[in-house]
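With one protein chain removed, the remaining protein chains of the complex are shown where they sit.
Presenting chain A:
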Amino acid sequence: MYIRVKRSKTTYFIQCEPTETSLDIKQKLHDLIDRPVNDQRLILVSSGEVLEDSKALADQKLIWIYLTLALGQPDKKILRFPPDDNEFEEVNIVRPDDFYPSRDADAGSW
């Protein structure tokens, strides 16, 4: 199976097994974005639920996940672990429709 992890304008397609946990996903993301596991937070798109590290993917039918990263400088030496709730950035997903109107919108003009 694969899951899609979305942050801002970027979508990561990640190949994984249903037996793997959220932590495994974060490890894989770490390889891609060079941010430590503790800086990452995965949020289920459908319910807004924050995924705990120990949860296996099979427990929930998740395909679609938002990623938020801890705020602050990546090179900050002392970062509290785990970071507080308010130290994470807001989920900010840009949708293509926001600035790219769908074709249907101007269909009437032909």
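We take it that contacts are C-beta pairs under 8 Å (C-beta built on N, C-alpha and C of every residue); 3 or more make two chains touch, one makes a residue touch a chain; residues count from 1.
Methods note: contacts and distances are computed from a predicted model.
Undergrad: Any idea which of "Large ribosomal subunit protein mL49", "Glutamyl-tRNA(Gln) amidotransferase subunit C, mitochondrial", "Transmembrane protein 138" or "Elongin-C" UniProt assigns to the chain that's been left out?
TA: The UniProt record for the chain left out of view names it "Elongin-C".
Undergrad: In the whole complex, what residues of chain A lie against the chain that is missing from view?
TA: Residues in contact with the chain left out: 1-2, 9-15, 28, 31-32, 94, 96, 99-100, 103-104.
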